[in-house]
Every structure is written in C-alpha cells, then in structure tokens.
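In this view, the complex is presented without one of its protein chains, the others remaining in place.
Letters A and B name the chains as they come in the text, with residue numbers starting at 1 for each one.
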Amino acid sequence: MNALTSLMDGFGTALTPINLLWAAIGVLLGTAIGVLPGIGPAMAVALLLPVTYGLDPIGAFIMFAGIYYGAMFGGSTTSILLNTPGESAAVVAAMEGNPMAKSGRGAQALAAAAIGHFAGGMIGTVLLVALAPAVAELAVDIGAPDYLAIMVLAFIAVTSVLGSSRIRGLASLLIGLTIGLVGLDQMTGQQRLTFGSLQLADGIDVVIVAVGLFAIGEALWVAAHLRRRPPEPIPVGRPWLGRDDVRRTWKSWARGPFIGFPFGAIPAGGAEIPTFLSYVTEKRLSKHKDEWGKGAIEGVAGPESAASASAAGTLVSMLTLGLPTTAVAAVMLAAFQQYGIQPGPLLFEREPDLVWGLIASLFVGMVLLLALNLPLAPVWAKLLHIPRPYLYAGILFFAAIGAYAVGGEVIDLVTLLIIGLIGFGMRRYGLPVLPAIIAVILGPAAEQQLRRALQISDGSVSGLVNTPFSVTVYAIIVLLLAWPLLKKVVTRRRAEH
Amino acid sequence: MHHVAHVTRPHRALRDPQTIDRQVVAFVRLRTPLALLGAAVLVLVGPPLLTTGSGTETGTQIPGLRFMVPNTPGGGYDITARTAAKNAEDAGLTHNIEVFNLPGAGGTVGLSRLVSEHGNGKLAMSMGLGVVGAVRSNDAPKTLADTTPVARLTEEQDVVVVARNSPYKTIDDLIGAWKENPGKVPVGGGSSPGGPDHLAPMLMARAAGIAPKQVNYIPFDGGGELLASILGNKVGFGVSGVGEYLDQIKAGELRLLAVTGPERVPGLDAPTLQEAGYDVNFTNWRGIVAPPGLTDAERDQLIALIEELHDSEEWRASMKQNGWDDAFLTGEEFGDFLDAEDKRVVSVLKELGL
Partner (left out) sequence: MTTPTTDLSPAPAERRSWLRDHSELGVCVLLLMLGVLVLTDALTMDVDIAQRGPVGPKTVPVVVGAGLLVVAALLAVDVVRGGRGQAETGEDVDLSEPADWRTVLLLTGVFLGSAVLIEPLGFPVAGALLFWGAAFALGSRRFDRDPLIAAVVSLVAYTVFNNLLGVPLPGGPLMGVL
C-alpha cells in the first residue's frame, strides 16, 4: 500500500473529535507529569497505563503518543528552569537552558525547546513515514563495532567541552568515568566499586548524577556565596523569541532531527548520545562561541529537536521490528501486548488502521503540544520570580522527592547528596561539570560495546574494524584530528607560492 | 512584623488604643506558634485523611494491597504484576492494587526490601527464575527461602533462534558447529549472567558436551536489543522467551531451531531439545511471593485472592494474549519448587565458577 494514502486514512482516524480529545489529554497529562522530578517518559507512560484501560486500542495509543511527547517536553522544562533534569534526555537542555533562564531569558529558552520539539517531532515523523522499512533494515545491520566507533567519535567530541583548562576538564571526565564504573560489570556480573552494596549494583542512575551535580551542587555553591545585598529580580525580558533568536536557531532546529532520528531507531541508541552530539555540533557551528556556557540559545534548540526526533526514531524500530530501543518503547510494547497486538514485522499488515492512526496522531499531538506550550512558556518562566530562599529550597525539595520516589530508598538520597558535594567542590575549583556527566553516559556504553565486539569476534582485535560503517567513522575521526594539521600545511604552501 | 499592626489599624479608633496594642503584640507572638501548629497538623493529619483506606477486609478484598516489581517498567515481572493487578480489579476481586517498581541487581534489591517488611500482609512481589539466579550470582544476603511463597502463575519456554539467512538450518547443524569451536559461535541472551537466558544455553552446552566455561555468552539489555543482533547475524544464535519472538518467527524473519521445554509449542514447527537428543528441560516461570512473618490467615487470604484471579475469565484472556502457559502452583508446593530451582541454579553456576 502507498504510504501516503495510508497516512491520509490515518488522519481520518486521528482527526475524529474523540481521538483528537485523547491526543489533547495525553499531551496535557504527559507534560504535567514529565515536569515532576524523577518521573521520566517511561515512568509517565507506565503510570498512566491504567488510565487508558477503558479506551479502544486506537484511542489508547493516540493518548500514549501524546503522553510520550508531552513527558519528554515536560522533562526539559524543569531542566531549563530549575537545573533539575527529570530524565536523561533532558540533561543537555540544562547546560545552556538554565543559564538562559537565570539571565531572564527563560521564556525564550522554553520557546526554543518547544519549537525544537515540534520541529524534531515533525521531521522525525516524516522520516518515519518515508523511511520506516529502510531504517529498520539498517538498524539491524548496526553492530557492536559500529556503536563503538560512534562512541569514540563522541569521546573525541568531548574535548570541545573540556573548558578553558584542559587538565581540569580531564579530571572532571575521569570523575565521571569512575562514577560510571560503579555497579555490576554488564558482561560478566563482577561487582565493581559497589563495596558489597546491592543498591549500587545497578550503578548510579545518570539522572541522579545530573541532578546531584547540577541542582544540589549549585544550591550548595549558591548557599556558600549568596549575595547578601537584596538580589535584583531576574529580569523578565521579552516573553517571545526575537527575530535575532529565530535567525540563530532555525538551522539548529532543522539539524537536530538528522542526528536524533537515526539514533532513536538503532537498538542501543536512545536520546542521550544524540542530544549531546547535537550540542557539540551546534557549539562547533555557532557564530557566538563566547556565549556558550552562559546561555546560547542554539544549545537548547538543537538538542531538544534531536531528542524529539529520536523519539520518532524509536517508534520506527518498535512498530516495524517489535524492537524496543528505549525504556518508553518497552513500556509501550507491553501496552500493545495488553491489547493483544504484537508490534513487529506483521503489524503494518494486520493493523493498518491502528498504525497509521497512531502515526497521524503524532503529527496532531505535535501541533497540540506546540499550541499548548508556547503560550505557557512565559508563565512557566515566572517561576523564577520566587524569592531565592524558597526557590533553592524548592529545588532541593524536588530533587529529593525525585530521587526518593523512584525507588523509595533513603540511600539514593545519600548518594544524591554526595554527588552534590562533589558538584560543589568542582564549582569551587573550576572543574567543569559537563565532561563528568557526559562520561557517565558514554563510559559504560563504550565499554560494553567494546567488549561485546571483542566477544563476537572471539577476542580478535580485528573485530573492532570489520564493518564498512565502523571503518568510515574511524576515517572521519582521523580526518577531524588531522584537519588542523592539514590546514596548517595548506596555508603554509599557499604562503610559499 | 509591622504589617500586622498596619492591617489592624482601622479598628484602632474604635477601642482603647493600649488594649489593642497589647492584643496585637499577643497575636504577633502567637503567629509563629500558630504557624508551626498549623504546619504540624497539616503534615501529620493530612496524609491519613487524604488516603482513604476504604473497603472492608472480606473474602478476597485486601484494601491497600501493593505489588512490588523488582525490575524496570516494561520488563517481564512488570507486565506480569500490572496484568495481574488489572485483571483482579476488573474481576472485582479487590480494589485498586498499587503496582510500584523497585529495580536493582536482578531483583535482589526488591527482594531485600520485601524481606525487611516482616509481617506486612498488604505487600507482594512478582518474581521468577531470574530472581533465583540473581540471588546466587550476586551473593545476596536475603534469599527466596526468607519469603512467604504465594503462587507460581505462568511459565514460558525459551526458544533457540537464528536469523533467516543463518547457515544453521537445524539444531544439529548448530550444535555441531558450536561443539567444534565454542568461541566462534557467540550466544546472545536477554539476561545478565545468572538469568534465565544465560542458564538455558549453559544447560544446552552441558548436554551437548561443551564445558560451560567455553561458552561465549553475550548478555544484552533484554530481548529487544538481542533481536537486532540475531537478525543482523552478529551472534551465532539467540536464546530468549518464546513470547518475545513469536511474531518474528511467524513472519519468517527468525528461524526457530528448538524449544527448551518438555513439550513442543503448539503452532510452531520445531522440536524440543530432548527430541533432538539433548537432555535439557528448561522453562522460565514467574510467580508471586510475600514478606516473611505473615499470619496463616494473611497468607491464606493472599493465596485465595490469587486463586480467584487464576480462575477468572480476565486472567485467562491475558495469558492467551501474552502467550504465557499456565503453571499454577500455590503455597507450600510452590515453596518446595523454589527450593528445587535454587539447587538447580546453584549447580549450574558452580560449574561456571560464578
């Protein structure tokens, strides 16, 4: 069947008033719950699963899609305003978004994020419609050596966020790698740095690390140096994006999806690595390099767009292969099974109404999300007008409830505080926080892929470079590393002529 | 504090100013204790009033019953618990069972918590073979012998699958190549070492005369990530639950070589390992345990609830949808079964040196 006609039929399904209502409720609920600390999209979808039990499958999945996108957006709201990311995909949003909010550009940051989500979701969903079968096949061909090559590329990219002092950036990176080591070894089950504690066996959640380093670390740092004179209220500024902002960000919005979508579709992808890669790409390409770290709007727009597109990519693998690439997809897969529907190779033939209705409702949900959140951005931004003691008390409170609610373990709060104290020390001695967080995300993933690749090749090192994809990536890396050198040679030649 | 006086000023003209001032001062002094009292009342009395523990404890009704899931949302125990909770509510057996996740270390974090809730008759944990393995491979301080066994609910065979274009056409092809060079035939499984998808290929290896230590086992994060590696021929073969790959097998994307249980799976054209001449009898199962120290009445009530659930239309329908086989076993018998499984796991893991 032609994808386009099917999609039109899908819109017929999605645009019935009742399904439109489900989409709207889903988006609202998703945003509201995504804003809560400690509750990421996977948790949100799992918690709201019972709400949909009374609905027919199509209505239920339309609502789910709304919840998924809504929760992802909600997660970045707290990340930007309060420096407390609710989930791992929103960690990057805090890096530039929070400084923007602090300098009175919270509304713009939220608007850039909202439009980023819209653009990323739209482009991602178009790619989903156009490329689903092809991407699905490609996703299967990506193996451990290819992942490893991408991770190496990402580690090279980390050097551009090490900050002004390389050695301090490296120290931060190593602290992150050490935190990433904690837990059972994924391949053999050896305990590493757990000191016999079962609570540490699954490692330290990257959200706990991010909230600890960002939110707790900052609250303590501010406490130590709180301005004693009455603080100037954070300027409100214009509530909307100015023409200048749009000129700076439209390319970032457009670029994000092409980084996010493929990562969403591949089995070990997810949203963390693409959001980070998008951040680094935007930083490289930005004409305003001096603003990075102090609130560069491209640093919010690009990663958010990438995150949203990666969610669309996730749906590709889930719908066509029955392959859950993220926790949310795993929950949605379970939800499909509740209705006796098995996503996978036969889904498009068996349930065309459902699948195309769902895809069409993604477009609808995206429009609703934008319509809902753009006007709300200035309202959210007012949150920062709360007096400082209450604001930081609130951040501590919500960071604590988020860390506690997930597992109900007091030890998680102690871990959070210790990481917060590390974050405090890092601020004091000028160790950048960013490399540490990236190392927590990348380190364990890179190790796992490295060792998996070696196991697949039965220990032979050639197993790391035996695919065209990995060789290509390594070639790119060599070029990137050699580029400054080549440039020097070329310019010298020119000078000689 | 001046604003208080400011607010009350309009009254001042009406009465004697001095008494007013005294009242104001007294009020101001009272405000802090009042605020403290109000706050204390809110946080102490609020929660019990907000949480209506309505419903009486008759028959299968257990008000405030909670199911703990010792792994993440979307995992096997999660689906079992949420399905059971929903079916029990739909069948009118009990109100609103709360399901919550406490993941960690293959389920042993949840298990420790369950054991520490001594005598709590309103808590139950969904679990399965994976928890038995995790207890042993993590050397967890609490074992399933410390719990009150309630019931085994379902079981599921594991399948041995390869990609459509794999060189291995039959189980004998595969095991032949595997025996020749175990390292060159990596096995993918959806669980960490000690879990069900790890135990199954180890039992297979033992039956085929391969030393379990020679097996090149690669753990993946659940059946999804593993699927991609099987389809892309990254691993020699994969082992996972039959429900996970039913569709891919039916669509012809995966070739099913054998099932690990004692009987063939209806509708699937593949022998059991025993039929193929390898002495393996392996099924993954899931069940429910409760905290230790329950009274007999509390335990019987939980078992009664699960029995009613098991007999309900809703549960039957769910089992069919999810491709689960019925494996109902309650109370003491389930406890004996847990012991036997534990011994089996220990013997395999010992050979592996885990």
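Definition applied: a residue touches a chain if its C-beta (ideal position, glycine included) is under 8 Å from a C-beta of that chain, and two chains touch if they have at least 3 such contacts.
Everything numeric in this text was worked out from a predicted model, so none of it was measured.
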{"item": "Residue among A:155, A:250, A:404 or A:474 that touches the chain left out of view", "value": "A:404"}
{"item": "Among A:225, A:247, A:385 or A:487, residue touching the chain not depicted", "value": "A:225"}
{"item": "Residues belonging to subunit B that touch the chain removed from view", "value": "31-32, 34-36, 38-40, 42-51, 53, 66, 98-100, 183, 213-214, 216, 352-354"}
{"item": "Contact footprint on subunit A, counting only the chain that is left out", "value": "33, 36, 39, 47, 102-103, 164-165, 167-168, 170-171, 174-175, 177-178, 181, 185, 187-188, 190-193, 216, 218-228, 231, 234, 387-390, 392-394, 396-398, 400-401, 404-405, 408, 410, 413-414, 417, 420-421, 424-425, 427-431, 443, 447, 450-451, 454-455, 457-461, 463"}
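The rule is simple: only the chains that are shown with their structure count from here on.
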{"item": "Rounded Å distance, subunit A centre to subunit B centre (Cα mean)", "value": "27"}
{"item": "Subunit A residues touching subunit B - in the complex, by the definition given at the top", "value": "42-43, 45-46, 49-50, 53, 139-144, 184, 186-189, 191, 198-199, 201-202, 266-268, 317, 321-325, 327, 329-331, 333-334, 337-340, 342-347, 407-409, 452, 455-456, 458-459"}
{"item": "In the complex, subunit B residues that touch subunit A", "value": "72-75, 78-79, 82-83, 86, 100-106, 108-109, 112-113, 137-138, 140-141, 183-184, 186, 192-194, 216, 218-219, 221-222, 224-225, 227-229, 231-232, 234-235, 246-248, 250-251, 253, 318, 321-322, 354"}
